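Only one protein chain is missing from this complex, and each of the others stays in its spot.
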Amino acid sequence: MKYNWNWGILWQTSIDGQNTWIMMLIHGLGWTLFAALCAGVIALLLGSVIGVVRTTDHKWLVRLGNAYVELFRNIPLLVQLFLWFFVIPELLPKAFGSAIKQMPPPWGSFVPAVIGLGLFTAARVAEQVRAGIQSLPRGQRMAGTALGLTQAQTYRHVLLPMAFRIIMPPLTSETMNLIKNTSVALTIGLVELTAAARSMQEFTFQVFEAFTAATVIYIIVNLVVVNLLRWLEKSVAVPGFIGPAAVGGGGH
Amino acid sequence: MGSFDFDVIARSLGYLFREGMVFTLTLTALAAVGGIVFGTLLAMMRLSSFKWLSLAATGYVNLMRSIPLLLVIFWFYFLVPYIGAWLTGAARPIHVGAFASSVITFTMFEAAYYSEIMRAGIQSIPRGQVWAGYALGLNYWQTMGTVVLPQAFRNMIPILLTQTIILFQDTSLVYVLSITDFLGAASKVAQRDSRLVEMYLFAALVYFIVSFGLSLLVKRLQQKIAIVR
Partner (left out) sequence: MRKLSLAVLAAAFVAAPAIAQDSPTLKKIKDSGTVTIGHRDSSLPFSYYDDKQQVVGYAIDICMHVVDAIKAELKMPNLKVAFNPVTSATRIPLIANGTIDLECGSTTNNVARQQQVGFTNTYFVTANRYVAKKSSNIKSLADLKGKTVVSTAGTTNIKWLTEENAKANMGMSILTAKDHAEAFLMVETGRAVAFFMDDILLYGLVANSKAPGDFMVGSEAYSVEPYGAMMPRDDAGFRKVVDGATAKLYTSPAMAALYDKWFNKPVPPKGIALMVPMSPQLKRVLANPTSSGDPAVYQ
């Protein structure tokens, strides 16, 4: 191995003349988490709506929901981000498109990244929500109807509270995927954690220190988020109901 | 960007498919085969009764699953020649081309995901079959190779294929290394001729057709297998 290791580089002042390189990476992590949070909110809201719609008996709504999931699942995320960043502004009316393109950094890449990541992840959440609802015994829906609840009320008070508890484990891994997927936004100029490590590598030539530091940060984030969500899962669990085992039954 | 010029697609079709798509599909196929083989080994290690084997495999799978693929791509592109030198005892990093490096990267990364699928597949086979194998005088490798793995693999084919469709989409990320895969080819033409709108829409369409077509096939296969079972 002919490589000059220099771990001290992390504590040296970075190219911007103020912060150390490690602070640059942590700054990148901030953008990773913020983008993931914003995209996560979009994904959870939109994904739940589409997931629910796909379990109703409105045929054309089900079809629309299915079409959404297939469309966003079958195009690579990178290509989707290119569409939001490069293509959409050119298709909009000129003034509007220019306004989008001239948003100051990092918003010019942050906004398309969040929209792209949010809509992409929504398709995956929709699939989980649908599976969760369909895994519930049919009796629950009937019980709701028997109690005189409307369809909306049945979903709100009977089906969704159970379905969301059931799909907590797959949603946890979707959250992790989302955090990791924000790295794809570096291709449209968002300086998140991976991009910060890249830029450190370019300016210092210390390839492996930069990537090792980023890897360690990702692992820590992974551990923290997974444990946080597990704790959440436990604290909302309905006593005596073994949720996760029910998933899979309603798959196909 | 002015008026659209869809002729740019027609002019570059040969390049897009003969170079770009061929690269993407070859990479997908090799990484899928390599990933399933290595993933199956990892799954067997995780289920093994040797604690350190199982720990090593678990550690590897968890590591690969906690870092973004893009970071893994950068890691391997720059690191593989050094590992090669270390393995062969060479004084200098050995030469590993862009294609070989991509195949190694995706094999190693996807193996972590394939291993989770194969682990579930192996666990779905009743323990009694393993005991029956041993009772017949088969050793571990014979029992695995002739009894457990064929069934596990067969049961998991639809999920393995679904993961391969994801792999097909993931290969587009080699774009960051300026390698000429399908998306790389499209973006080179797009930037040279300033035709981003046309080329990226076309790329999205092609990826959609291939992935959606394959996923329909997987669904039909799933029904077929379900009936046989």
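A few points about this structure:
Here the chain labels run A and B in written order, and each chain numbers its own residues starting at 1.
Please note the rule applied: contacts are C-beta pairs under 8 Å (C-beta built on N, C-alpha and C of every residue); 3 or more make two chains touch, one makes a residue touch a chain.
All values derive from a computational prediction rather than experimental measurement.
Looking at the complex as a whole, the chain kept out of the display touches A, B. Across A:G30, A:P105, A:P137 or A:P161, the residue that sits in touch with the chain not pictured is A:P105. By the touch definition given at the top, subunit B reaches the unshown chain through residues 1-2, 15, 19, 77-82, 85, 91-98, 101, 176-180, 185, 188, 191-192, 194, 196.
Contact residues of subunit A toward the unshown chain are 3, 15-18, 89-90, 98, 101-102, 104-105, 108, 187, 189, 191, 195, 198-199, 201-203, 205, 207.
The rule is short, and it goes like this: only the chains that are shown with their structure count from here on.
Centre-to-centre spacing of subunit A and subunit B amounts to 22 Å, using the average Cα coordinate of each chain. Partner subunit A is touched in their complex by these residues of subunit B: 1, 63, 65-71, 74-75, 78-79, 82, 85-86, 91-93, 165, 169-170, 172-173, 175-176, 183, 187, 196-197, 200-201, 203-204, 207-208, 211-212, 215, 222.
The part of subunit A that touches subunit B in the complex is made up of residues 1-3, 70-71, 73-80, 82-83, 86-87, 90-91, 176, 180-184, 186-187, 194, 197-198, 201, 207-208, 211, 214-215, 218-219, 222-223, 252.
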